[in-house]
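Take a look at the following structure, please.
A single protein chain has been omitted from the complex, and every remaining protein chain is retained in its original position.
After this line comes chain A, so read on.
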Amino acid sequence: MAHTEWKDAPGLPDFSLLKRLARDQLIFLLEQLPGKKDLFIDADLMSPLDRIANVTILKQHEVDKLYKVELKPIVNLVNADKVAGRFRRYKIIFTPQKFYACETVLEEQGVYGDVTTDEWNFYILPLDDDILSLELPEFFRDNFLEGDQRWVTTAGSALRLLQSVYGSFSKVYGIGRCAKMVYESWRELMEDGEQRTRQPEFAKVFLVDRDVDFVTPLCSQVVYEGLVDDLFRIKCGSVEFGPDVTSSDKSIKVMLNSQDKVFSEIRNEHFSNVFGFLSQKAKNLQTAYDKRRGMDIQQMKAFVADELKGLKQEHRLLSLHIGASESMMKKKTKQDFQELLKTEHSLLEGFEIRECITYIEEHINRQVSMIDSLRLLCLLSITENGLLSKDYRSLKAQYLQSYGIEHLLTFANLRQLGLLEEQQAGETLTVMESKVGKLVNDKTVGKLTDAFSSLAKKSNFRALSKRLALVPKSGEEYDLRVPRDMAYVFSGAYIPLSCKLIEQVLERDGWTGMEEVTRMLNGQEFAVTEARSKTDAQRIVLVMFLGGCTFSEISALRFLGKERGCRFIVVTTAITNSSRLLEALLDNSA
């Protein structure tokens, strides 16, 4: 099983230090305002804040009341106080950094000067031993859709923070426009700061833009952690299981990380293995409990002291995960889900595309899940390098009919990002087509048109998939219990492109020999040697996803690490999945 610790795995750096740094800085900022104070917290910041400090700590530093703040009211509050003649002191703490645009708002609203501002450089939240998050879900839209580079320096600063705490890196690889800029910004910061000559704790850094691989985050997740995220939405490393899971009338919030012994054993498993594993676990637990029988007083005392607590804890976790699995089974073994997966796999393979289009059309017609319909459309477009004009128009029209015409804006966004496009027919082909068309009858012309336009596609995904062997040959048996490659995270149907790139570059120690691949990915790749190091750190690789990464990708990297005897640490701007990715691009509400 994927969970077993391999013998010579390098140890991971202790990232709890980052939490302590952030907490200390927050306390310092609070102490700057002596006396009793109320704290207004941005709703988005609540969960991350929860992970590093608690109410007790805040109270210790004289925080009186806590409020949740939606957009803007701080300014209104200050102005209302002013009108009422109330005197208070205000401080706005921006995190991870202050923007000039925010100060302009204060200035425009006439409260600049009444309010002091500060920065809380809370760049990185460790979600687990090997997952660090910038907790910036807005990064994706701001950077890739709006073209706003405000977070570039934030990502650079996060890397610098890691470097100053954990030592430098020997090699940096990357691909993508944003990756390049982040690297450059990081370099700049490093040159400004003092140079540290510590032994590096990481060997290599890999920076990758989300738009290099849109296919992976659009696929349905089928490893346990990914599935939990798709269905229940993991937020900041914690999930809320509803009554259907807890089989009681209340919901329970659970932290999902390596501390949870049950979870850490199943998180990377393909869902089909999880149930068997859990029932085996339940049997073992029963056996452990049964040991009590026939114990004498002394033994019983030892049992209660040493084992019972652990067993009870395990019992609790086990029943939660069994409950979650049951609930997932109910949802996911439905015929609908099977058909959905089949369609996804056909799209990845480029097989029976017409049937796929019919399926997607019906999905739209039935008005079922708006996001799933969009996801399938995008997957179709990317894998086919755009939709035929008539398909695009017809599917778009039907989508707008089913889910609302205001989605026009959503379509404009998707088009801009290249997620859902209409193919532009090649001119040369049109000429050829009309020539050939004269030779045959009308009905055949229609078919020919289809054939030609499919020729006109510069099918980058297909070509990439072929070149990097992302889609294993169909027909071969794939034993999901004994995964043979990273494809297991998608039931053996597809190796995540992002992870495959990382694997290849690490293997080649650069991009040499991958010229064709990078050309198809629009270039922007780089590899820089920073320093030489021969320590164990060589085997720790930091992968930074700019624009978010999925749990499936993390599982795939863990698998790769195990295969290659190295460890991956994932730094991501946020954890994402298909719903989050697409929801960030919706524009159907005010």
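By our rule, contacts are C-beta pairs under 8 Å (C-beta built on N, C-alpha and C of every residue); 3 or more make two chains touch, one makes a residue touch a chain; residues count from 1.
Note that in this section contacts and distances are computed from a predicted model.
Undergrad: UniProt names the one chain left off this complex as which of "FGF1 intracellular binding protein", "Cytoplasmic tRNA 2-thiolation protein 2", "Spermatogenesis-defective protein 39 homolog" or "Bardet-Biedl syndrome 10"?
TA: "Spermatogenesis-defective protein 39 homolog"
Undergrad: Consider the whole complex, including the chain that is not shown, and state which of A:37, A:82 or A:180 touches that chain.
TA: A:180
Undergrad: Touching the hidden chain in the complete assembly: which of A:34, A:85, A:113 or A:147 does that?
TA: A:147
Undergrad: Of the residues A:398, A:460 or A:579, I need the one that contacts the missing chain.
TA: A:398
Undergrad: Give me the chain A residues in contact with the hidden chain, please.
TA: Chain A touches the missing chain through residues 97-101, 104-105, 119, 142, 146-153, 177, 180-181, 184-185, 187-188, 191-192, 361-362, 365-367, 393, 396-398, 400-406, 408-409, 412, 523, 525-526, 528, 587-590.
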